[in-house]
Each structure stands twice: as C-alpha cells, then as structure tokens.
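All protein chains but one are shown at their positions in the complex.
Per-chain residue numbering starts at 1, and chain names A and B are given in the order in which the chains are listed.
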Amino acid sequence: MAALSPAAPATVRRPRRRRHLPLWHAFWILAAAAYFIVPIISLVQFSFGGRVDGHSAGFHWYATVFADPNFASSFWLSVQIALETVALSIALLVPTAFWIHLRLPRLRPVMDFVSVLPFVVPPIVLIVGLIPFLQPFTFIYSRPEVLDFIYVVFAMPFLYRSLDAGLRAINLQTLAEASANCGASTWSTLIRVVVPNLRSAIIGGSFLTVAIAMGEFTISSLLSFNTFPVYIFNIGQSTSNEAAALAVISLLLTWALMIALYVVGRGGRTTAQMAATR
Amino acid sequence: MATLETAASSTATPRPVDVTASAGRRPSRGRSRAGLRWLGVAPLTAYLLVFLLIPAGELVVDAFRSPAGRFTLGNISAVFQSQYISSFGASLELSALAALFGGLLGLLAATAIVHPSAPRFVRSTVTTFSGMAANFAGVPLAFAFTSTLGATGVITVAFQHLGISLAAIDPTSTTLGLALVYNYFEFPLMILLLLPALDGMKREWREAAQNLGASGFTYWRTVALPILLPSLLGTMVLLFGGAFSAYATAYALSGSTGNLVTELIGNLTNGNVTVDPQLAYALALGMMLVISVLMVAYYLLQRRASRWLR
Partner (left out) sequence: MARVELRGLHKTFGGGTVALDRLELDVASGELVSLLGPSGCGKTTALRIVAGFETPDAGEVLVDGVDVLGLPASRRNMGMVFQSYSLFPNMTAKANVAYPLRIRRRPKAEREARAVELLDLVGLARQVDRYPHQLSGGQQQRVALARALAHEPAVLLLDEPLSALDAKVRVQLREEVRRIQLELGITTIYVTHDQEEALSISDRVAVLAEGRVEQIGTPAEIYNRPRTPFVASFVGTVNQIDAVVVSPAEGAVRCGERVLVVDGDLSGHAQGADVGLYLRPEDVVLVTDEPEGTPGASGTSGASGTSGASGKVRSITFLGPVTRVGVDCELGALVADVASDVALGLGIGDPVTVVVEPGRMRTLV
C-alpha cells in the first residue's frame, strides 16, 4: 500500500530509524535468552550425564529417582501439604477479602501493605521466632501439618492480591446490593454470587500457593521435615546427577503449574506471577 | 488490637448525632454495629498475630535472653564480632548487586515491552516466560547454576578449554556469582512488578513532550523517569529485600560454608557445626531491623508513586 504512495518523504525516514533497532534488539534478546536457557540446558545435560566414559547415561538417573521410595514419600508429602495450605488459605482469605471490599474499603490500603509483609519477612527469621513459640505444642510441632499453617502466611500476598484484583474488577458493591435486593443474605451473596465471579482469581491464587508450598525449603528443612525440596537437597549432597534429574522434574512441575495459571488467567485479568521461595 | 479499637470508635463517631433521639441508646447501637463490621477481619488478624507478629515479638525478646532466660546484651554484642558483622556486609552487598542488576535489566526490558512500536505478542510472551523464570528458584535453581558455572559446570569447562577462568563468577563461592544466580529470578520479577507502573504512563505525556519539542531521551529524562522513579525505587527495594531474605538458593549452592546472614542463622539453628539459638535470635533481629528500614522506604516510595499515577 505504502509503496504505491507518492508520499515518499514520510516513509523514507522510518526504515532508517528502524534498521538499527533489530540488530541492537536481537543482540539483547539473544543475550537474555542465553542467560535464561543455558542453565536449564546444563541442568538437563547433567541429568543425562555422569558416566565415567563420558557417554550419556540416558534416563538412568531418572530411573534411579523413581525407584527410590523416598522420592514418592517426599513428593506426596509436599503435595498433601500444598493442598492443605490451599484449602486453609482460601477459607481464611476469601471471606476476609470479600468483607474488606464490601464493608471496610478503607482497610484496603492497609491490607495492600500487610499483604506484602510476608513477601519481605525472611522465612528464616520467621521460623527462628516460631520455633520457641511452637515447641511447647508438641502435638502440632512434631507433625508436618504445622507447615500448612506457616505456608499460609507466605502464600497470603499472592492469593490476596489475586483476590483483590478480582474483586476490583467485578464492581462488588453493586453486585452485593443487587443480591441483597433479591433477598440474599450476606453469606449467600458470598457463596452464590461472589465466589463464582472470583473463580479465576481463586484458582490463579491457588496455583501460586501450590507453587510456594511445593517449593518451600527453608522452613521444612529447619523443622526437619522430608518434603520434596529437602529431599532434592539431600540427594544433591551425595549424587549430583540424580539431583539434577530431580531438579528437572521439579522444574517441569513448576512450569506445568505456571502454564495452568496462564490458561486460567486468560479468562480474566492475569495477576503477577511470582511465588517461589528463594 | 488497640489500633483496631480506636479505628472502630472512629467509625462510630461520624454517624449523625441525632439530638432529638434518645441520646442514651443511639450511639451504643452504632458502635456495636461498627464493631461487628470489624469482626469480619478478626480471623485474619488473629491468624497473623499468631503466625507472624508473635514470632516476631518472641524473637525480639529472646535476642535479649541468655540460655538460662535472664536478660543479657551478650547476644547483641556477639553479633558485632567480626565474623557476624561481616556477614551483614556480605548479605547487603549481595542484595545491592542483585537489586541493581535485576532492577536495571528489568527496567530496560519492561520499557521495551510497553514501547508503542513493540508488537503485541511480545508482551504476553515475555510476561509468561517471566512468570516461569521468577518461579525457578531455590534448590533446583542452585543445581542448575552449579551445573553451568560451578567448578565442573558446562560453561566453566567450555571456557577452560579457551584458557579463560570463570572462577570470579563461581556461584558456589563468590558474591558476584551468587548475584548472577539471584538475578535469574530478580530480573523477571522486576519486569512483572514494574509493568503496572509503566501501564500507568499515559501515551499523551510522551506525545505532548514530543509535540513541545522534546527528543525521546529528553522525554525520558524530564518526564518519564521523574514520574517512574518512586515505583522504580520501590520495586528495587522489594528486590533488595527478596535477595536479603533468600536462604534456600544460597544454602544449596554453598552448603555450610556460606557467610550470608541467612546461612549463619540456619547453621546456628540447625547446623552440624555449632548450635547457638540465642545468637541466631540476635542475628534475626538484625535482619528484622534492615527489613523494617526497607519497608518504611517502600511505603514512602509507594505513597509518592500513587500521588502521580492515579
């Protein structure tokens, strides 16, 4: 279209300005891509290596991993903790977020601030403070379920922010008034009207919570529970190739969660997606 | 709790003071209804009290206690021994490096994504991959970098063949190397956290500046950067805090030889060398102080940022 036009002066400039950019851009994009991809390639390569003759070990280390009964037990322990954390987080945060938006909107800035606290409070500091406090309660302190309660704190920023974004998007006040006008109680408004509208926010926040709980190392290691990341770490102390295979499995799991999150997020607003414990 | 109550009574006060009505009953009813409203946040408040505030308080108290339970300043003064105080130096240096790397790279990438000439798909692609990278952290990330830049890592070995030593960025033993690892999640995190602020930048500002004679650079220097600065610094404060708090990645890389504050606390709590919970409390208190300063800075920057971006 443009090529036919007589307005050459207008179009002459643009190619000149743009010709630099692709090269410049391409360099940075390649550099960034290399930075992000090379460690993963190395990891995968390590998971296939480790034979003295230098040949590929194939899926040897993966087979070793799956044969180890501790793999399954630590993995399922983490899954169980993750699901319990999700249930507890939803039960605690969904009604609270709903209530704050509906009745206490001026608490919203306070909550914005509170909800980033667990993000910056170092897990190691929290657990050092929690140990003397929880130790007397042996019935809970010695059971892995204690992790559920602690992880809820760390999952809070992510689930709350997801809910907050969802609630902002649905014009809650009007929905609640319309629902009350139809004779619904506040509670049934929450269950029948708000929760279905928040579905993608709840599911999105839940995936992030699962990602946190599945990846958390600091607290479970200091409380000596053999969760999945602790198991990976312990294997890494002895057989690095096997640990690499485990890290690949863990990575694939995280990605599956993130892709699921992306698919869910497409329905509504995508929320910021970062959840791993570092 | 005290803050809750004062806030509750302040809700009751603005209610119209009805002079004609029986003054005895009205206000009390208003107060109890307002109180009920605040009851809605009671579960969360209680939860955070038990699992966040009490541990924090416990820690503060215990930092000033001897193993026998008596008051002492010994733990605190022990922190100022060279080994421990230098661990704060190392942690702060690492956090600064990570925040700076991640912050600047993230800013560049994020502005490139939102630039009007960038194709649409770039944004969704980059945010998706950022989400993935930002979640690749902890033990698996440590192993990935050990196999890349560790003593027998793929890249290390490749460079050895070229006669170049990468020992200076070995993540298992150098701060720079560790910063490079942290950057793996800090960089994408910066992109994700900064995008909303960049979305708040109006197209009209850029166009008005151009129309009034500003070059792209001048627009950035005089308009965009001053507006973005609070958000930018606020996000970098979060990155700083994230790096400062990190334990799993560093511990998995350097084992018990690490000298970051978090690693020392871990060793003192559960280590195979020495266990000294009292000293761990004191170190954790130090970390809390640093984090508090960061949070105040973050809060002030946030307030400043929201003034402009409404």
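One rule holds in what follows: a contact is a pair of C-beta atoms (placed from the backbone, for glycine too) under 8 Å apart; a residue touches a chain by one contact, two chains touch by 3 or more.
Bear in mind the structure is a predicted one, so any value in this text is a computation, not a measurement.
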{"item": "Selected residue (touches chain absent from view) among B:Ser215, B:Ser256 or B:Ser292", "value": "B:Ser215"}
{"item": "Missing-chain contacts mapped onto chain B", "value": "202, 204-205, 207-215, 218, 222-223, 226-227, 307-310"}
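The working rule: only the chains that are shown with their structure count from here on.
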{"item": "Centroid distance [mean C-alpha coordinates] between chain B and chain A, Å", "value": "16"}
{"item": "Residues of chain B touching chain A in the complex", "value": "37-38, 40-41, 43-44, 47-48, 51-52, 54-59, 62, 105, 108-109, 112, 127-141, 143-148, 153-155, 182, 184-185, 188-189, 192-193, 238, 241-249, 251-252, 255, 262, 265-266, 269-270, 277, 280-281, 284, 287-288, 291, 294-295, 298-299"}
{"item": "Residue ranges of chain A in contact with chain B within the complex", "value": "25, 28, 32, 35-36, 38-43, 45-46, 92-93, 95-96, 99-100, 103-104, 107, 113-114, 116-133, 149-150, 152-153, 211, 215-218, 221-222, 224, 229, 232-233, 236-237, 240, 243-244, 246-248, 250-251, 254-255, 257-258, 261-262, 270, 272-278"}
